[in-house]
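All protein chains but one are shown at their positions in the complex.
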Amino acid sequence: MSSSSDSIQVTVEFRAGLELCFNDQKKHELEVPLNDKESLTLGALIQYLASELLTKKPEFFIQNDTIRPGILVLVNDADWEILGGEDAQVEKGDNITFISTLHGG
Amino acid sequence: MSSSSDSIQVTVEFRAGLELCFNDQKKHELEVPLNDKESLTLGALIQYLASELLTKKPEFFIQNDTIRPGILVLVNDADWEILGGEDAQVEKGDNITFISTLHGG
Amino acid sequence: SSFTKDSLDNDEIARFSRQLLTPYIGMKGQLNICNSSVLVIGAGGLGAPVTMYLAGTGIGRIGLVDFDTVEVSNLHRQVMHRESRVGMAKTRSGLMSAKAINSKLRVNEHNEALSVDNARQLISQYDIVVDASDNIATRYLVNDACILEGKPLVSGSALKMEGQLSVYGYKGSPCYRCLHPKPPPANTIQNCSDGGVLGVVPGIIGVLQALEVLKIASGQDPSYNQKMLFFDGEDGSFRVSKMRPRNPECDVCGDYPTITELIDYQLFCGSKKPRPEL
Partner (left out) sequence: SSFTKDSLDNDEIARFSRQLLTPYIGMKGQLNICNSSVLVIGAGGLGAPVTMYLAGTGIGRIGLVDFDTVEVSNLHRQVMHRESRVGMAKTRSGLMSAKAINSKLRVNEHNEALSVDNARQLISQYDIVVDASDNIATRYLVNDACILEGKPLVSGSALKMEGQLSVYGYKGSPCYRCLHPKPPPANTIQNCSDGGVLGVVPGIIGVLQALEVLKIASGQDPSYNQKMLFFDGEDGSFRVSKMRPRNPECDVCGDYPTITELIDYQLFCGSKKPRPEL
């Protein structure tokens, strides 16, 4: 009922193979704890996903503390680079989608 | 700036040929006057569109005071029949789409 | 189908290996596909990609219904036909293109118009039906015949820059009549001959129809059950809308249907006048 004010509710999706790192589940409804911070950045969300949600093959998702090259990050269907990348603020109810770029044809 | 409380803001789309009746324009951002009523039903919106927005070939859009057979009505991408058809309430910011059913192949 | 395949030979394993590798299909799904049959109604802009892609998947048997012959004005979108086949029955041209992809595929040519007299008998011989027709009277006829024969219907349509797709009469989804109890007035209907159509639009819808058939045939749920896909080539937009469920009061698929045998669809759709005596 009450979404506590020290967490933030988001929808996270993993597509194009990244779901393999997250229990083969493409869509996750999450309450991400704020840990006494005022807000959540995309960078902090990625760290949270890597440490708390990831179940397998971390190198497919994260490298050198940031998202692996070849993954596109979409916030409400817009490229995160338009919004500021890792520093962009996550808002309640946001959909954050991680999609691996495909090369086959 | 101020959207007056005696009107309601909606997005209306006409697709699959119906745009011909509405100045060849597929998407319209509208402020629909409430005329002292509390709320707007889909039925009342259709009457408003037929009398105020329609520019050509009314028989392609409306027949016998309701939507012509063969047109699907979507409210925020859901079939209006799920929501109650003509009696359903229109909410601020709703997207209402009218799509003619195609028969070609 | 007269026999059931319970294993693949080496040629088939090689042929379908890329598809088998997807966990979504696997060996069981592939065998289901090989044991399935589909009736494609219309060998035109939609029927061409449906037929070619289903031939590739290894579906066991395809029936093609069309009474037309190939014309040069078809070739911009009906890419299973070819210049050298202008004048040939579209069903024969479709058979040749399908068997060129997979010679083991069984293809039945139904070189005739779908009608009240043959629709149920034809549909009863197949597991899944594809509506790739080009007129509204046929769409009601196909719908009613599928409901009466209990067959899932994968329906696609296209005109100008737009296309639509839905699955009817399957696992709680509505039928065409649930969505459209009354036909539109005849004077509001356009077809590809007067409105034109961009070839790629039925191409996209047709390949998606093949995917829906593949899903049903392999034992998966289709994507567009109780949903409708709308594609607009003008802006490249796709919209998937949730549609009403089956209407228990529907004239044909309802709990107390009034249509229990096929009717006169030209008359129902107003494309011919009633006989003066009536």
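Going by the order they are written in, the chains are A, B and C; count residues from 1 in each one.
In this section, a contact is a pair of C-beta atoms (placed from the backbone, for glycine too) under 8 Å apart; a residue touches a chain by one contact, two chains touch by 3 or more.
Worth saying up front: this structure is predicted, and the values here are computed from it rather than measured.
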Taking the complete complex into account, which shown chains does the hidden chain touch? A, C
From the list C:82, C:120 or C:242, pick the residue that touches the absent chain. C:82
Just to verify: which one of C:148, C:214, C:250 or C:269 makes contact with the chain not shown? C:214
Missing-chain contact among C:62, C:197 or C:216 belongs to C:197
Since one chain isn't shown, list which residues of chain C touch it in the complete complex. 11, 14-22, 24-25, 49, 52-53, 55-58, 72-73, 75-77, 79, 82-84, 100-103, 160-161, 192-201, 203-204, 207-208, 210-212, 214, 222-224, 227, 229, 233-238, 240
Write the list of chain A residues that the hidden chain touches. 15-17, 59-60, 63, 68-72, 74, 77-79, 81-82, 97, 99, 101-105
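To be clear about the criterion, only the chains that are shown with their structure count from here on.
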In graph terms, nodes being chains and edges touches, is this line, ring, star, complete or other? other
Contact-count maximum falls on chain pair B-C
Which whole number of Å gives the spacing of the CA centres of chain B and chain C? 31
Intercentroid distance (Cα basis), chain B paired with chain A, Å: 37
Mind pulling the residue numbers of chain C that touch at least two other chains? none
Where chain B touches two or more other chains, by residue: none
